[in-house]
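What follows is part of the complex, with its chains left where they were.
Letters A and B mark the chains in the order given here, with residues in each chain numbered from 1 onward.
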Amino acid sequence: MFKDFLDFFTLTGFPEITWQMPVMWVVCLVLFYLAVYKGFEPLLLVPIAFGALLANLPAPALTTEPPGPVLSTMSGSVVEWHVAPGAMVEEGDLLATLQSSDPEKPELIEYRAPSHGQITELAVMPGESLQVGQKLATIFSREPGGLFYYISRGIEWEIFPPLIFLGVGALTDFGPLLARPVTLLLGAAAQLGVAMTFLAASFMGFSSGESASIAIIGGADGPTAIFLSAKLAPHLLPAIAVAAYSYMALVPMIQPPIMRALTTMPERLIRMKSLRKVSKLEKLVFALLVTVFCILLVPAAASLIGMLMLGNFFRECGVTDRLVKASQNEIINVITIFLGTSVGITMTGERFLKPETLMILSLGVVAFSVSTASGVIMAKILNLFLPEKINPLIGSAGVSAVPMAARVSQVEGQRADPTNFLLMHAMGPNVAGVIGTAVIAGYYIATLK
Amino acid sequence: MNFLLPLATESVAGHIGFLTNLRYQTVGVMIVMTSLCVLAVLVTVVAKGLSFFPTAKKSPAPAPEAPVAVTKDGISPEIRAVIAAAIHVSLKSPHRILHVQSVQNPQLHAWSVEGRRQIFQSHTFR
């Protein structure tokens, strides 16, 4: 009877615990603490941290692939099969020995089963060559894939970020931007931080795809960052997502010193005259303008820009209340849960506990700081030409991180002059930054794919 | 496309020169700048164009004001409580009310409502 106990114990996850797991549990606790008690973007960090917790428990069944054709993940040739048709395999069992055709490292690779089931077909004979994506064998089983395998399709298929943007668009008021179009330039300037970070990352040895994905953290747009890294550097997705969202919450700490260092008191005291009322028609035209122009410019970002402006059109046209409500609530809330958890589930110890992660986290700070600085400086440059000066404190809002960066400008402004209200003026560059980041993301995809 | 080729190749294998990268990024930033510049110009032009014929009819006072506008200047604590209850019931989830205010200047009001919605919508109360 007691022996049965021990028998069962071998079926539990306890024997499978690796050293990384407890370490990652601590990482998760830190994230939970930041989210729950420090208010770091809890809507995203809580699902991400919880997903990461699940990812670091020995429960492969959560993410296992469904059975079916096994597509080779490498080019080369089959040296030897270790299974025969009809054999039952567990996920991770040795299937075959392949000879890699990669000139760099032509060693033998042990190819393992991506899912459990029965081998119904061996598609490539020993000696035959095969290429990436070619069918190697077929595995059959009545067991489905893991829950998070299915949920993660939303990221693999790049569906979640655009849907989040649909909601963001329905929540965004471009009025302040339209009332003072020049603020678009502040949103553009902030992207300088992205470019700088790309250089730094590339210099530190990251590939271009990786560098672009890391750099985009400076854009302070979670969905865009996830969209881009899912495309160009999926293996860095968890680290980038964590950085993107936690730094967004650090905005109130990172930005103020930079803003003060770069501005003089007289500049901080500048008062801007209140914004004119923008008509519904203007807002609608703007939504369509951005859609057409930006998609023509960077077709690769079409799904992001298109959904953002669709949501915004719903919001502004005033005759689709039900759709606005659905975008602002049902869609964005539900997708946020799935997006967050499926980002977290990729955060396994093997992937996350690496020096790269620290490098990414530090590069993220650089990105945010440079973006902030370049936004402020651009504002000062504009003041050289503009008849009516703008308060450079709103330049920092160009990093988006809506609406936090704008609130920082407001706070800093009031520190200088308690009767000066910059919030609405800062909303202009704030939302402009979203468009700017989408454009540069499209530029990266177009040139690196 | 001179600077894209190396990238294309590189993305497959190997590393890339700093200068190429520098150029690559400069072009990127310039593209962002110019494109948002163009947008700014287009927007200004449109605004000018529209400012000629009256858009009054086309932009009715934002609906959200309507309900609140009905409320008289001072709201009795009783009403306050009931709105609280209403919110409580209608949101079906723990919730704190920041404040219920009545407003004179509709212009200002539009902003503040906007601001409040913005924040309410994109963040949870803390």
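What we mean here is this: contacts are C-beta pairs under 8 Å (C-beta built on N, C-alpha and C of every residue); 3 or more make two chains touch, one makes a residue touch a chain.
From a predicted model like this one, the values you see are computed outputs, not experimental measurements.
For the assembly as a whole, chain copy numbers read A x3, B x3.
As a working rule, only the chains that are shown with their structure count from here on.
Per-chain Cα centroids separate chain A from chain B by 20 Å.
Contact residues of chain A toward chain B in the complex are 39, 42-43, 104, 168, 171, 173, 175, 178, 181-182, 184-185, 187-189, 191-192, 195-196, 198-199, 202-203, 205, 207-209, 277, 279-282, 285-286, 289-290, 293-294, 297, 318, 328, 402-403, 423-424, 427, 432, 435-436, 439-440, 443-444, 447-448.
Residues 4, 7-8, 10-11, 13, 15-16, 18, 21-22, 24-26, 28-29, 31-33, 35-44, 46-47, 50, 55, 58-60, 63, 107, 110-111, 114-115, 117-119, 121-124, 126 of chain B are the ones that touch chain A when the two sit in their complex.
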